[in-house]
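Everything below concerns the one structure shown next.
Just one protein chain is left out here, and the rest sit where they should.
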Amino acid sequence: MIKILTTGGVTLAELSGDLDHHTARLMRTDIDRELAEKHPRRLVIDFSSVTFMDSSGIGLIMGRYRIMNEQDGEVIVARPPAYIKKVLRLAGVDRLAPITDDLRGLIPKDIFKEKEAEKIEQTAPQTT
Amino acid sequence: MIKILTTGGVTLAELSGDLDHHTARLMRTDIDRELAEKHPRRLVIDFSSVTFMDSSGIGLIMGRYRIMNEQDGEVIVARPPAYIKKVLRLAGVDRLAPITDDLRGLIPKDIFKEKEAEKIEQTAPQTT
Amino acid sequence: MSRPPLRPLNEMTLTFPALSENERFARLAVSGFLSVLDPNISELSDIKTAVSEAVTNAIVHGYRDTAGEVMMQVRIFKDSRISIKIQDKGCGIPDVEQAMTPLYTTSPEEDRAGLGFTIMETFMEKIKVKSKPGKGTTVILERTVQGKKRL
Partner (left out) sequence: MSRPPLRPLNEMTLTFPALSENERFARLAVSGFLSVLDPNISELSDIKTAVSEAVTNAIVHGYRDTAGEVMMQVRIFKDSRISIKIQDKGCGIPDVEQAMTPLYTTSPEEDRAGLGFTIMETFMEKIKVKSKPGKGTTVILERTVQGKKRL
C-alpha cells in the first residue's frame, strides 16, 4: 500500500505492508504518476511501515532514482527497518540515494498539515 | 500449552494456543496425571486463551468428563471464546459439562495466591 | 446453489507427511491462501475448523497403521466461491454414510468425539466424500466467502 503527497517541491511516498514484485508494480504506477504531474525536486520514500522487502524494493528505488536524476532531482530512502537496511546495504543503494533515519529537514513542515487534513477526510482505510 | 494447579479439591487447567488433535494429546497427558495424583472433585478447564479448537477439544472434554464422573466429580468449561462456543454448542457439551463465562465461585480463592507464587518462581515462560 | 465454474482464479496444492504437527500448518496455509478474499473472523474460523477435521481424519484414521502423504488443494473461483480437497491414500472408509453419522467414531479410546464430519457439514456449505477401502479417502469442501467488506 502507498500514500503519496507533494508540497513545496517535495514528494513524500509512504509505503506500507510487504514490498515484493507484486506490490512494487502497484506502488511504481502511483509514484510515477505523481512524479510526472508534480515534477518535484526531491522524492522521499518512507519505509518505516514496510514489513518485508526483497530486491524488488531495490528495483523500485533505482527506477525512481533514474527518473529523478534526469530532472536533476534526488531520492531519499527514509527510515528503513533493520531487515530492509540489510538488503539496501547489499545493493549499495546509498551510493545513489542517501539513507536516513530522520525525516526532519527533508520535507516541508506543511506536508504534515496536509497529512492531518487528509486523515480527517479519510474515514475508511485506503486499499490498493 | 497448558498450566495446571490443584487446591482445595479443585483442579484448574488453563489451556492456551491451538487445541487440535496434536496438542490435545499433550494436554490430555498432563491433565490425567494431575487427576490421578490429586483426585479433585472438580475440574475447571479454562479456554480463555485458546486460539483455535476443533472436535479434538470436544474429545478432550468428554474424556475428562468420563474420568471425573467415575469418581463423582464434575467438569466445568470456563470462558470459551465465541468461535469455540460454536463447536461446543454443536456437540451439546453443556448437557454433560456446564459452560460458564465467569470463574468466580468455581475455584478456591487461594488458587490465585498459588498462581502468583508460581509466577514469581517462573522467570522463563514454560514450554510443553 | 450453482456449480462453481470450471477454471479457478487461483489455486494451490500442498502435500505433507501424515504427522500430527502438520495439522496446524494445513490450517495456516489455508488461511494464508484465502486471505486475498478478506474473510471475516467467523468464516475464517469455520473454514479452518472444517479443514482441521478433514486433515486430522487423514492422519488419525486414513494412515492409522501406515505412514503416507496428505494432499490438500485449495481453489478460489469467481464470486469468492472456494473448494478445498483433502485426500489420503490410506485405509479408506467401508461405509461412508455410517462414518458421517454424528458421534460415530472407530477410535473412542483416542478421545475422538465422532463429530469431524458433522463439523465439516455444518461449517461448510457442501461436502463430498469419496472413499474406497484400501485405496484412500477424498473429501471436498465448498462454500462462499462473504468477506469483511461485503458484510
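Just so it is clear, A, B and C label the chains in written order, and each chain counts residues from 1 on its own.
FYI, a contact is a pair of C-beta atoms (placed from the backbone, for glycine too) under 8 Å apart; a residue touches a chain by one contact, two chains touch by 3 or more.
Nothing here was measured: the structure is a model prediction, and the numbers come from that model.
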{"item": "Neighbouring shown chains of the undisplayed chain, as defined at the top", "value": "A, C"}
{"item": "Which residue of C:T13, C:T66 or C:Q98 touches the chain not shown here", "value": "C:T13"}
{"item": "Absent chain, residues of chain A that touch it", "value": "18, 20-22, 24-25, 28, 52-56, 58-60, 62-63, 82-83, 86-87, 90-91"}
{"item": "Interface residues of chain C (partner: the chain not displayed)", "value": "10-17, 19, 21-22, 25, 28-29, 32-33, 36"}
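Here is the rule we use: only the chains that are shown with their structure count from here on.
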{"item": "Length of the line joining the C-alpha centres of chain A and chain B, rounded to whole Å", "value": "50"}
{"item": "Distance between chain centroids, defined by C-alpha means - chain B, chain C (Å)", "value": "27"}
{"item": "Numbers and ranges of chain B residues touching at least 2 other chains", "value": "none"}
